[in-house]
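Working notes, beginning with the structure itself.
Certain chains of the assembly are absent from this excerpt, and the rest are unmoved.
Chain naming follows the written order as A and B, and within any one chain the residues start at number 1.
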Amino acid sequence: MRETANEPFVYNAWYIAAWPEEIEKGLVSRTIMNEPLVLFRGPDGKVAALEDRCCHRGAPLSHGTLTDGRLQCGYHGLVFDGAGKCVEIPGQTSIPPHTRVRSYPIVERQQIVWIWMGDPSKADESKILDYPVHDQPEKWPHKKATFVIKANYMMMIDNLMDLSHLAYVHRKTIGGSPEAHATAENSVEETETGCLYQRWMMNSPAPPTYVKAVGFKGRIDRWHRFEYVAPSTVIQNNGAIDAGKGARENQNQPGLQFELIHHATPETETSFHYFFSVANGYRQDDPAATEQLFNETYPTFLEDKVIMEGQQARIDRDPHRDLIPIMGDKALFTARRALKKMIDAERSSFGTVAAHRA
Amino acid sequence: MRETANEPFVYNAWYIAAWPEEIEKGLVSRTIMNEPLVLFRGPDGKVAALEDRCCHRGAPLSHGTLTDGRLQCGYHGLVFDGAGKCVEIPGQTSIPPHTRVRSYPIVERQQIVWIWMGDPSKADESKILDYPVHDQPEKWPHKKATFVIKANYMMMIDNLMDLSHLAYVHRKTIGGSPEAHATAENSVEETETGCLYQRWMMNSPAPPTYVKAVGFKGRIDRWHRFEYVAPSTVIQNNGAIDAGKGARENQNQPGLQFELIHHATPETETSFHYFFSVANGYRQDDPAATEQLFNETYPTFLEDKVIMEGQQARIDRDPHRDLIPIMGDKALFTARRALKKMIDAERSSFGTVAAHRA
């Protein structure tokens, strides 16, 4: 396989459009796969996603106002429902049926707002990723965030599929010693939907975030279970127990455990919305612990942002120039193979994407 | 008529280049129709407009200095007169006649500096728009401003030719209730130079700016008279009188009346210099009233800037994509037709623009 850095979009897939709490604060204007969208909650409480462009004079609908769940353009007052249909034109009694804006399938589930950017007739809800962690706030108290990273979305997958970067990028938080990373035991398996990457660091020094979280005094047995679900999700479970206590056999002993969902929703070819939710699985009845975990995680991921954006700047100079693989790339390549399979399948169903845009 | 959002430039027309008071403050560097210009007042007091590029090494002349009405380049000291002729080369006695920079016809009249960007042989001063308001500072005390709006110049015309936008964009100042706007009586007439758009809102609530200006206590009869003069000017007269006092028959009763000139001078294809002058026709001997009117108007037009720039950002993604007309667009379409006539006429006189640039 010839490996290149940037990957094209997979259209026929569910992506995270927003966290529900973003939408409670007002109209959300967000570009996904080069389409400017506006997100809002309709009169029935259902989240809607419309093209963020009034069909009348092109004004952004996100400059408008939401009244009783219907979106009114802030320029000349046209009103649209969640399906993109114009339901009112001030000063005009009849509304021609073509007066409408594009809408996108949305499903809100497990505290995630999912969107489908491809052929709407293929928007099968049963294919939405299950994330039961969000169903169990008592077992997994969690906190969410999102920001834009100016890099192709696959840079996030690359990043998460080679954990040796923890030793160099995240020294101050979740790093751990380079030696511990260099000697970690890795396993990579293809799955039906992507790949599973696991990593054990036995008898290794506890990184700063781990010590802050549960006060490890000595060495730890540390695991990482990263599951890539193509095209854009990584589910992460990781944790640690005092070294030599049998962590491999039983991870539910006292110690540290947290779980994350990472998701990269393409904004443009060279930028993505990074969504993450981090769940505290070790001091569940202590909100301060969840807060602390989040406060360690957020700046850690900003470190990734800096390196990915630097990486993309170099790649942009010559996107097809070869990169040189190393042994640590195994999970990354397995993930990219899974993605390419999706891309190839979508492309072979010729005309699909073009058709739904007509 | 297929209607598109952006319009090309009309070259053979008079545009506002500056307000005279801008030029008193020093050299004005301003790009008009993609040409960087420098404006200054010559030794005879006449305003001159030169290309803002020294013919010697390309330095911007606006970095230079003005001495006795002659412009000296700030790099190697070449001096130019208001016609663009080089009249001094330091250290050199003879000046080859081709040592000159492009100049543009300028007419200063009625407190407006007009420029002609097209074929100079066609720069007929008799075609300059008459704006007698500026001749009557006692009847029409006024105040002027200018700023850049990042949108095609026709977005300003669109904006002014559909006043229903007042209800949505300008709620805080000159808006008025959406109902009053939806039920307004509109009339649109073609004129020789553009179109006349009139709008009456009988027995309607007084918007905040109107109340501040003259203290209306109840409902008002409100009129708007907007005359578009192609390619780039709108003359506005509007006002209000207590409802039921016969405003239609006599608008010179006690009440509110103000008058504006709006002008959109293209900077680039997707930006324009917005010039406006607003005149107080209701408390003429109170300078504070003129000031207050200006202070209400300026932020109101910044609201238009925001919506027009948002609109342009969407249009830029696909400038030829269809827009869907509504009934309220009648004046807008009439104005655009008048403009297209001008554009077609200019284009049919093939070679004109190219020729004057040789």
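Brief remarks follow.
In this section, a contact is a pair of C-beta atoms (placed from the backbone, for glycine too) under 8 Å apart; a residue touches a chain by one contact, two chains touch by 3 or more.
None of the values given here were measured: they were computed from a predicted structure.
The copy number for the entire complex in this file, given 2 shown chains of one sequence, is 3.
By definition in this document, only the chains that are shown with their structure count from here on.
Chain A and chain B have Cα centroids lying 47 Å from one another.
Only residues 5, 158, 162, 164-165, 167-169, 178, 181-184, 306-307, 310-311, 313-315, 317, 323-328 of chain B touch chain A when the two sit together in their complex.
Those residues of chain A that touch chain B in the shared complex are 36, 52-53, 55-60, 63-64, 72-78, 89-92, 96, 98-99.
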